[in-house]
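Below is one structure, written out as structure tokens; comments come after it.
What follows is part of the complex, with its chains left where they were.
Chains here go by letter, A and B, matching the order in which they are written, and residues are numbered from 1 within each.
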Amino acid sequence: MKLKLIQYTPDPERTVAMSARLCYSASGAEELVQTMPDTQIGNLIDKLVDMGHLSTFEHASFTFAIEGISRVLTHQLVRHRIASYSQQSQRYVAEHGFEYIVPPSVAANAEAKAKYEALIQQVQNTYDELVALGVHQEDARYVLANATETKIVVTMNARSLLHFFEKRCCHRAQWEIRNLANAMLAEVKAVAPRLFAKAGPTCVSGGYCTEGNLSCGRLAGIKMQK
Amino acid sequence: MKLKLIQYTPDPERTVAMSARLCYSASGAEELVQTMPDTQIGNLIDKLVDMGHLSTFEHASFTFAIEGISRVLTHQLVRHRIASYSQQSQRYVAEHGFEYIVPPSVAANAEAKAKYEALIQQVQNTYDELVALGVHQEDARYVLANATETKIVVTMNARSLLHFFEKRCCHRAQWEIRNLANAMLAEVKAVAPRLFAKAGPTCVSGGYCTEGNLSCGRLAGIKMQK
């Protein structure tokens, strides 16, 4: 997986904090932007998180370029609707000799890995043969495996990201999207540490778990349901 | 493909028309619901469509159950974000001997069809072998083809459907999702003919085409851009 945070709203924490202050202040936005000291910004953001007042987090947006992920992952990813996506098209981009993902559980099992790779080779051959027989690549792609690599640009605001991290950083999330979510979280934490200080599954952000008997047990001894 | 309109807002056209009337009337909703004659409803809906005032179309929702479609289709479908989806999970549902879609261009080419089906058979075998080797089905599914059949429940309101039909009933849309869009349009037209009277690609709904030199040419002789 190759992940890069390619753009984001400049000064995201100041933008969020100023917007929150505006709601409860007679002062204007411009004045607030210039006069709020950094410590006040941090404290206000912490308080917003604690109270669950996250609407102002929407003013900060983050755009990622992601490569080397499977369509298993992206089919889950694009279900998050408060987000924007631009994905490499299998309809318009030829997939001869495509790259593909190997799940760790397959990579760790020599016999499984051999069968897996043999099949992928077969898929590549058949894709090429179909195209050679005059089948347009938009139809030849029906044989492509879920494992086929894809590229995608994703933009989410900080509130939507917090929700994404809550669902997808959880141990119960599918491993590939969990890896992506953790990598995205590391990227945004580097540029907006206070906004994402408590980001993660509910066991991290809220100290509770709703997975019932499917829980990973990280909170053993603590109540398992909010 | 198996498509069924399983639920929808009762009396969708009256609901839409009443909501539109409310905006410009001193009367209340309940009174309007009871007193608007059918002809007034039809005429008002036609006028809303002509003026592009579609916000009231959101009050009517339609829920479809769809089976026998590929994941090529659903990966495009779920990109429509003003909608609700519940899809059969490849993580939790075993895919031994799965059904699959064959594109018409492949079905029409005997040699391509033979190669296509041989590969799918190979995929099924490998999936079974991986599971037999202890690979969890959530990882074995990485070998599954785009062609694999899936099931999905979709809810969209009438405004979102109009947008969906504009994009996906177009001759330029990918054939499988175009077939689905046309089938969905037929279903909703049967229960709400006035709401969807002009539904379809922009050449149908507005008499123009934005596809440039990729246009299907249906509007040849007419301006190709709005």
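The definition used in the following text is that a contact is a pair of C-beta atoms (placed from the backbone, for glycine too) under 8 Å apart; a residue touches a chain by one contact, two chains touch by 3 or more.
On a predicted model such as this, the values are computed, not experimentally measured, just so you know.
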TODO: Fill in the total copies of the single sequence across the complete complex, 2 being in place.
DONE: 4
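Quick note on the criterion: only the chains that are shown with their structure count from here on.
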Open item on the list: Suppose each chain is reduced to the average of its Cα coordinates; what separation in Å results between chain A and chain B?
Closed with: 26
TODO: Going by the contact rule at the top, pick out the chain A residues touching chain B in the complex.
DONE: 70-72, 74-75, 78-79, 81-82, 85, 90-91, 101-103, 105-106, 109, 111-112, 115-116, 118-120, 122-123, 126, 129-130, 133-136, 138-139, 141-147, 174
